[in-house]
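Written out below as structure tokens is the structure these notes cover.
All protein chains but one are shown in place.
So that you can tell them apart, the chains are marked A, B, C, D and E in the order they are listed, and the count of residues begins at 1 in each.
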Amino acid sequence: MEIGLEPLWLSTGLANFTWGQVLMMLIGGLLIYLAIVRKFEPLLLLPIGFGAILSNIPVAGIGGDTGLLGYIYHVGIETGVFPLLIFMGVGALTDFGALIAMPWTLLLGAAAQFGIFVTLMGALALNMVPGFNFTLADASAIAIIGGADGPTAIFLASRLAPDLLGAIAVAAYSYMALVPIIQPPIMRWLTNEEERGVVMQQLRHVSKLEKVLFPFAVLFLCILFLPTAAPLIGMLTFGNLLRESGVVERLSHSAQNEIINIVTILLGLAVGSKLSADKFLTVETLGILGLGAFAFCIGTATGVLMGKVMHRVTGGKINPLIGAAGVSAVPMAARVVNKVGLETNHHNFLLMHAMGPNVAGVIGSAVAAGVLLAIVGG
Amino acid sequence: MEIGLEPLWLSTGLANFTWGQVLMMLIGGLLIYLAIVRKFEPLLLLPIGFGAILSNIPVAGIGGDTGLLGYIYHVGIETGVFPLLIFMGVGALTDFGALIAMPWTLLLGAAAQFGIFVTLMGALALNMVPGFNFTLADASAIAIIGGADGPTAIFLASRLAPDLLGAIAVAAYSYMALVPIIQPPIMRWLTNEEERGVVMQQLRHVSKLEKVLFPFAVLFLCILFLPTAAPLIGMLTFGNLLRESGVVERLSHSAQNEIINIVTILLGLAVGSKLSADKFLTVETLGILGLGAFAFCIGTATGVLMGKVMHRVTGGKINPLIGAAGVSAVPMAARVVNKVGLETNHHNFLLMHAMGPNVAGVIGSAVAAGVLLAIVGG
Amino acid sequence: MEIGLEPLWLSTGLANFTWGQVLMMLIGGLLIYLAIVRKFEPLLLLPIGFGAILSNIPVAGIGGDTGLLGYIYHVGIETGVFPLLIFMGVGALTDFGALIAMPWTLLLGAAAQFGIFVTLMGALALNMVPGFNFTLADASAIAIIGGADGPTAIFLASRLAPDLLGAIAVAAYSYMALVPIIQPPIMRWLTNEEERGVVMQQLRHVSKLEKVLFPFAVLFLCILFLPTAAPLIGMLTFGNLLRESGVVERLSHSAQNEIINIVTILLGLAVGSKLSADKFLTVETLGILGLGAFAFCIGTATGVLMGKVMHRVTGGKINPLIGAAGVSAVPMAARVVNKVGLETNHHNFLLMHAMGPNVAGVIGSAVAAGVLLAIVGG
Amino acid sequence: MLAGSKLMAMGMGIVFSFLVCLVFIMLAMSRLAMALQKPELEERPDGGLSVPQQDHPSARGDLVAVITAAVTRYRTTHN
Amino acid sequence: MLAGSKLMAMGMGIVFSFLVCLVFIMLAMSRLAMALQKPELEERPDGGLSVPQQDHPSARGDLVAVITAAVTRYRTTHN
Partner (left out) sequence: MLAGSKLMAMGMGIVFSFLVCLVFIMLAMSRLAMALQKPELEERPDGGLSVPQQDHPSARGDLVAVITAAVTRYRTTHN
């Protein structure tokens, strides 16, 4: 070891920066800006942005194999543990009552997944453009952005396309935050004044027993027909059972608070560590961002269209706007439905009715992820 | 990769189920039923039951080496970390004041461990029945069910008989939940009306200093004579010192809440992942269930008998019923003592007096586990 | 396996003790005594002391590779994860407002780091005494004790001198607890009555925006000039951003409570497991203890002297006592300043003014750690 | 692209079938829940002070019975 | 010992330079913060009820614009 100014200078960031790292740090800073100033999904985008900055610091190697973030990534994301624990927390935080009261709104949650599969085709079509070269696995991982569900996207990407994980997670959370911008024009365009004005009847009471049986019903089907979705659906229903069983208050509280908070911090930092220049600053990322926006639009549209079908079939009892909530993005999308509904009729609160398709969308995208894993991951 | 209905069908649960898996899921469901409806130790049996369902889903491999539960098992139970952290939490949650006020009730906690060693012999005797083939290590791990202490049983089983861990944990927690059924008849049968009616004098005041010194006293003896019990006793006394020292409120709170809750969820799921058909659906499991019930009965009986001895020796100051609490199963067994005592004398509250032997039972079974590890594990 | 009294006796602690283990247990007990009775940094010294006792129990092997504490050490300290998570918590707990209001007090935090580098020379000089043989890496790890910052000391020692980690951590926390004894005489000796009586003007208001920008300013410089300090500075500023951003209340709460509490327990136990006789009971430990005290004294003195310089330069606006807080040891050192200030003027509360250099000292010692890593670790 | 459209058709097919099945299961579940809760509601008023402890013996019977049945069945299938 | 004194000189030099730089950056930062907040304070009183949703489109533009620029720049540098 030699002590002197020369080796010291060589250990500074200034002497070691690459342009890519500087750009990635700026992107990290942008994500933090959006999180703090624009309130874009701050719980995720702030840690992701900070993780991006930390992991692009030259010399320090924080995102490398022996660095803090590399280590967290290895333990929590490569293994799938973190997104699954977050899904458990989501289950523990979610009241499926509105969905149980209106089971048919599951169809809205199904229709909105159309965005996923159209995007999959779009990603494959993009391969015709020079510079793009998505495998079927890549395309599937990108498509799941249309599911509008962060942990599902991270889980699937970590299985099918770890290299794209950073871009996919950033796109998923960014567009989830943009739901209030993306959805309303599409909703207004596809519906007429009369449809938007439909006042839906009050939801029936849902008993405690139904809420306890519900996770088993979902898990049962998943086991029979789509076991590849079982890690996601299993942890979601487990969390929900902790909540609804009423006998494990301590554990439910823990899943809704300590566990999800701790894991969110670590997951965000670790996802951020995948925002490295060589993986993110590619033309593919632009493709992913474009496809993600496309997926959201299609999902919203097919949700609303299915809402219109149900509106006809039920003789006008269903307000088609609630179909837009089927993309999930809980609870933002349901709030957007409520807001657009209020534009037409100032006394028409659709929030509770939109919660049905909204939570259906969570199940729908987990099911879609299971399908993609079954077909592509096999 | 081929896309078609054939491979998709082959990836469904329906096409891959074995009978064993279906049966194990039903058993998992039964455990959840007992947890929710009958309130059988729900904090553990609900996660264990759900873990059993998840890990028996075909194709998904959730309990396998690269699955979530397999991973948690590997990190938390194979290493012994989870049961030891729970033991720390138990220490932080337990007030040993009643025991410090009546040190002689440690003998009740000692006597109740007789159930463990009789069961050990019983397990070895069962080898004479065709189909049973317990090694001495197996028999020791089974016997510890009689200690009526979940983390101790899981810790010892993970060291001596990992294959039997699922059955042993299920038996331990099931019988702990059944204490209100198993114990009262035995208690009534072994005592007469006069003995059950003994009113015990009020406990003396225990100073803060005594409570702080107590964990050191226990640990000191353990270090001198039974270092194999040191992981269990060490973490129990550490947790208790966090509680009683009065200077680390933050840490004590954390051990009693966050840590024990998080670990309980993960431990339960991981234990459930050991409920696989080939390990659980054996005649050995029936043996384990039978031996476990036997262990509880013997432990209760010897505890009460020792209570009777102390009743005589002290000239009638001790109510022999409190001996039944020596099996541990904190605080259920102490409550059962209180309830049986009230049957004879409606104004005789034995709860506080039963807490002494009850927490003595925790120490007693950890000591017994240390003995088994020293002799069998060596 | 043979069952008998002979092998059983051979498994007792009594038959296996070495003198070194007994002595280390006594030292563990002393640390616990200091923690509980004298309130010496109990959050750390209690777990460290207990960890020392547990890991020196013969036969049990709790601190060994397959023991609980060895496992925790491997996962949390060898990797650097635990000290960095604690630093995140420190960032989330710290209000840098006082420093932002008086940026020039950073110089006091810089001056107090002189203790670190003088101690480094001292450690190398000690090599001339027979029995001492510190490498440059060892000397650097020892010197950081003068930084008066626990997680920084543990992080640096785990990188540069894992064998000395136990002694360094014990020395660092012990002297931090002794700040109220060590500092006042030095402060009084170096200042006169008039200087000590200076009443400083009230701090200006610091806006929310400044508090949000502050972590970026610190991180920015660190990235440019000292990336080796980036893990420490990065997690400190991340935690602080969680706190000040105002949009991630859940995560900030988690960093300040659950995470730091859980990690403190585990870190303390794991550090304690490094207090083994062969590593701790050496003449080097005495050297470390002596050098640590020396480092604190020098740091305090240079902090106060720089305070005197600023006192002159500003025409008497700065009370030089606040320079003593530059060693960090937050918030103890600031309280000591307040107390010594009150001795001269009963109405002169210096606490808020001392918080500036105090938190500057945290940054200063992290910077010093980065310098040592850059030069010595390279 | 062909793979893509096939995947899309199959994917949406499965998602829809799955969720339609779920609709029916949920409808059945709700009916079951109401059926289960009605008798309970009728029983309770007139002296249905069910003592939980008295339920336990049967539960214990359940436990042993179900596990015994499961083991027997498994062994007859496998041995 | 020689290494030690060299290390000490360099170490304290870096620590001081670093923290002096930080002083200036913080002074600049505080000025920037005040500059940023003043116009805001002037705008707000007279009808500055900024609807957050209306800000979003530009934010989205920002996002895509910055990332596009970053990617373009990176590619021109590297390819």
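To be clear about the criterion, contacts are C-beta pairs under 8 Å (C-beta built on N, C-alpha and C of every residue); 3 or more make two chains touch, one makes a residue touch a chain.
All of these numbers come straight from a predicted model, not from anything done at the bench.
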In the full complex, which of B:64, B:103 or B:246 touches the chain missing from this view?
B:103
Consider the whole complex, including the chain that is not shown, and state which of B:116, B:198 or B:329 touches that chain.
B:116
Hidden partner sits against chain B at residues 100, 103-104, 106-107, 109-110, 113-114, 116-118, 120-121, 124-125, 136, 139, 207, 209-210, 213-214, 217-218, 220-221, 225-226, 360, 363-364, 367-368, 371-372, 375-376
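Everything that follows uses one rule, which is that only the chains that are shown with their structure count from here on.
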Which chains lie in contact with each of chain A and chain E?
C
Which chain has the mean of its C-alpha atoms lying nearest to the mean of all protein C-alpha atoms shown?
A
Can you check how far apart chain D and chain E are, centre to centre, with Cα atoms defining each centre and the answer in Å?
57
Hey, how far is the Cα centre of chain B from the one of chain D, in Å?
29
Give the residues of chain A that touch two or more other chains, as numbers and ranges in rising order.
3, 8, 39, 136, 225-226, 258, 375-376
Where does chain D touch two or more other chains at once, residue-wise?
3, 7, 10, 14
